[in-house]
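A single protein chain has been removed from this complex, and every other one stays in its place.
Just so it is clear, A, B and C label the chains in written order, and each chain counts residues from 1 on its own.
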Amino acid sequence: MSRAFDITLLLLLIACALAVIQTKDLLGAVVIFSTYSLIMCLIWQHRGAPDVAMTEAAVGAGVTSALFLVAISKTVRKEK
Amino acid sequence: MPASALLVGVIIIPLVGAVLTPVVGGRSGRAAGPWALAVMLVTSAIALMLIVHVANVGPFSAYLGGWEPPYGIELRFDEFSASTSVICLLGTLSILFSFKYAEKELPPERIRYYYTLLLLNLTGMIGFVVTGDIFNLFVFMEILSLSGYALVAVSGERTAEMAAFKYLIMGAVSSLMVLFAIGLLYALTGSLNMADISVRLAGAEKAPAMLAIAAFTVGFMVKAALFPLHIWLPDAHAIAPSPVSAILSGLVVKTGLLGMIRIYQIYYGAKVLDLSALNTVLVWLGAISIVMGAFFAIFQEDIKMMLAYSTISNVGYIIMGLGLASQYGVIGAAVHIFNHALIKATLFLGAGAIIYRTGYRNLTDLRGIGRSMPLTTAAISIGAISIVGMPPTAGFLCKWYIALGAVEAGQPLFAVALVFGALFIFVYYIRMVNTFYFQEPVHPEILEVEEAPLSMLFPVLILAALCLIMGILGRIPLSFVEPAVTRLLAPLGG
Amino acid sequence: MNAVEAILRALTVILCAIGAFYFFIGTVGMLRLPDFYSRTHAATKCDTVGAGSILLGLMLMQGFGAITLKLIALTALLLLSSPTAGHALARAAFRTGLKPWRSPEHTEGEDAT
Partner (left out) sequence: MKRALTVALLVVVAIPLLYAVAQLPQHGSPMTPPYTHISPRYLEKGPEEAGAENIVTDVILNYRGFDTNGEVTVIFTSLAAVCAVLLGSRKGDERPAGEPSSSAVPVSDVVSFVVRLLSPLIAIFAVYVMLFGHISPGGGFQSGAILAALVIVTTVIVGRKQAEALVPVRIRRLLQVAAPLTFFVVGVSGLFLFGDYLAYPKTEGQMWLATAWLIVIGIGIGVGGAAVLASIFWTMGDDS
């Protein structure tokens, strides 16, 4: 059961990574990227690393997304 | 002061100095430059004491937090770490050179952050060469790379930002490679201390160990700009501010090579793999780099672009010396790391002084500059002679040793490549010197230009003098690194 | 005592099933609904009703204790943050000029008038 959960999460992770590359809309890519961080956070927690999970949630899903959004609002939204 | 405290101080003092620069610099940033200079002078003094110590008693360590390795982090100062002194010297001179540059070219808000980044970059390199812990190595590599990217872009021009972006992408990939390799080594040995890894790697699985050294090599070769991975270098080094170019070309590129030496220390010591295949690849790539870098440099109009290509060529020499894995070759390579730093800094700072005064970067525009800026051009000429490898200068002995190493390793073919490369280099430096002295100026105002300001002239002249002195006293560094190279190659039975 | 436990367990199962059902509906809505507003609406349902009832079910399973307190705090946070997020999204979309979707027949009718 736990193994199946792990594998599902890892597959989701890969899917997210591919989706980030494929998305042309940068805003969408940022949203998917924060989803990636969230899944990563779950994996850390599940592997028994709550400290890292917490960092991932706060930095990966929180602060970096905000920074990306500012950067996008300063530049262009669509990838050329 | 015990040596271990000095060893910590040589990292911590510039680090805290860097961190405090924005606070000390004030709103105008005017105090930032002198502050950075003072910090680097103190650091240089410590570095000198360390070198005297290592020459007397041999390699020594400091344990951080009092935890003995492998539980804590170990700093280890050996003969290769003596490049700290070059880092401090070039750092001090580049900061001095930056005074006028920053005043003229940078928006006042950026000045104090410019010096912060310079100091952080130097700190990263010092930490990189003295640490004995492989993850600590990565941390310092991050500091020096991050600050390097920003320093390339600091002038705020569009081209500079593009060059920095290219550098950033390549650098991020290389950092990732190195991190991946560190992870592999940790999975194999359960340790992060270099000496400990070397012991424990002996019984490890071969395939992951091979993958780890491959990843290390690719990662460090991007940093060192070896032939197929050099594409970021010409833009980044040519467009960066001149003092930054001197540091990037003279030192940052060398950290990749020193990292390679560290990895060789681990692997040769463990004797887990036969590295001769990797060495062959490195020698060939080095030879291609030598010829290719020198060849492209001939066609460059932009003086700094030419110097940047010549860096690729010289990295080729060093890699070739390392890859030959013979006593002479490695000694020559290790000392060329040091000498090329001096020479390339002379050239970049000299070119920077000319660009500062005239505003021109192309050789055609700079015709006749030798008449109005005699001292600067004289220094550049000395640098040019050294880099070609003329006998009385710093470049000669190293290249001679590397060529000897090729013969010693039974591959005299590569000595031919080396001579061939030197010929190309000769062609373009002669072209440069010819432009400076013997051609009629395109722009008449070139003849009216004043000699470079003292804070720029002084570093350039000091470095040029060192190029000559190192040529005459060249045996000293050679015999200094010899015990370290002997220790490195001992497991090979050579 | 056994009967109480059994009832509680049954309630938990029912609540969790309701939650799962709402999540399912919400996901289907996300995929099938025609425009931004209706999809936001569907997604917000997942968070509030779906997650809310699952958390309620878990509380019943745990009984009184530190964990239940945490679950209550979690529910409160969820009930506050999720509608707010939905509101902010919809409002931003509306303010920047995204028109709500109309069914084709409806639009035709409008055109006729």
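What we mean here is this: a residue touches a chain if its C-beta (ideal position, glycine included) is under 8 Å from a C-beta of that chain, and two chains touch if they have at least 3 such contacts.
Since the model is a prediction, treat every value here as computed from it, not as a measurement.
Though it is not drawn, the left-out chain touches A, B, C in the full complex. The residue from B:55, B:187 or B:416 that touches the chain not shown here is B:187. Listed residues B:149, B:424 or B:480: the one in touch with the omitted chain is B:149.
Subunit A meets the missing chain through residues 49-51, 53-55, 58-59, 62-63, 66-67, 70-71, 73-77.
Residues 77, 80-81, 84, 87-88, 91-92, 95-96 of subunit C touch the missing chain (whole complex, contact as defined above).
Remark: the residues of subunit B touching the chain excluded from display are 4-5, 8, 12, 15-16, 18-20, 22-23, 62-67, 70-73, 106-110, 113-114, 116-117, 120, 123, 127, 133, 135-136, 139-140, 142-143, 146-147, 149-151, 153-154, 156-158, 161, 164, 184, 186-191, 200, 205-208, 210-211.
Assume only the chains that are shown with their structure count from here on.
Taking each chain's centre as the mean of its C-alpha atoms, subunit B lies 59 Å from subunit C. With each centre defined as the average position of its C-alpha atoms, the distance from subunit A to subunit B rounds to 37 Å. Shared interface positions of subunit C, i.e. residues touching 2 or more other chains, are not present.
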